[in-house]
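Structure provided below as structure tokens; questions to follow.
Up next, subunit A:
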Amino acid sequence: MSIVFWIFAVITLGGALAAMLLRSLVHSALAVTLSFAGLALMFLELGAQFAGFTQFLVYIGAVAILVVFAILLTRSSEETGSGVFSPTWLRGLVIAAAVFAVLGWSILNSAAALPGTTAEPVASVQQIGQALMGPYVLPLEIVAVLLTSALIGAVIVAMHEKEGAE
Partner candidate 1 sequence: MLGEGILKGLAETAKNFAGSYVSKERLTTVQYPEERVAPFEAARVFPFLVYDGEDWEAGLRCVACQICEKECPPKCIYIEKSKEKKPDYVGKLQIYPARFDIDVSVCMSCQICVEVCPFEAIKMNTEFELATDDRFGGLLLDRQKLAHSNEYYHSIHPTEASEVDARLAEEKAKAEAKAKAAAEAAAAKAAAAKAAAEAKPATPAAEAKPAAPASTTESKSPSPAAKPTEGEK
Partner candidate 2 sequence: MVEKADQIFVTLLHWLVGFLPTGWQHLASVVVCVVVIIAVYPTLFALAVLLERKGLGRMQNRYGPNRVGPFGILQPVADGIKSLTKEDVVPFRADALVHFMAPLVLVVAVFMGFAVLPMGRNMELVDMDASLLFFFAMGASTELSVFMAGWSSRNKYSLLGAMRAIAQMISYEVILLLSSVAVVMITGSLSLVKIVEAQNHYTWGLPHWFVLTPWGLMGFVLFVIASTAETNRSPFDLPEGESEIIAGYFTEYSGFKFALFFLGEYVGMFGIAGFGTTLFLGGWSAPLSVLTWVPSWIWFFGKVLLWICFFIWLRGTLPRLRQDQLMNFAWKFALPLTLLNLIVAALWHFMGAGVVTWLVCFAILAIAYVLMARTGLKRGKIGPRSYRYAE
């Protein structure tokens, strides 16, 4: 648990907390981007270069932009008037705690958490590519079909609006 890990952890958790607690929607979006960046840095620290840079590229370069666009195209500049804590915060807290417990239990009981493992596996980009095109080609294709259908659906929804207006 080096100092670098703690710095990245602070960045990630701080960003997530800020996203939860800030009043302005855009500030929350930017804070969540910060926590994405923290996650990416943690991937990089673990040596997973591909995952880290793809996290940057996809999450910060695409997902954050998507969130931001959604904010821009809708109600953008109003701040939440009624406070950031919803009335059902206790139920939310319980559910979040349950999810955290399940995740923590599964991670701690998995093989990766066992001490004394050999040197960390180096998954080069080539290996990832071969895995995607070999054993994991079906999930890849399913994800591709899912994304394509989402794209087509978005285009159809937008097009329908335009033709509906005429």
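We adopt the following convention: a contact is a pair of C-beta atoms (placed from the backbone, for glycine too) under 8 Å apart; a residue touches a chain by one contact, two chains touch by 3 or more; residues count from 1.
Behind the choice of candidates: all candidates are chains of the complex that A comes from, given by their letters.
Please read all numbers here as calculations on a predicted model, not as lab measurements.
Between subunit A and the candidates 1 or 2, touch in this complex occurs only with 2.
Partner candidate 2 is touched in their complex by these residues of subunit A: 24, 26-27, 30, 33, 40, 49-50, 53-54, 56-57, 60-62, 64-65, 68-69, 72-73, 76-77, 124-126.
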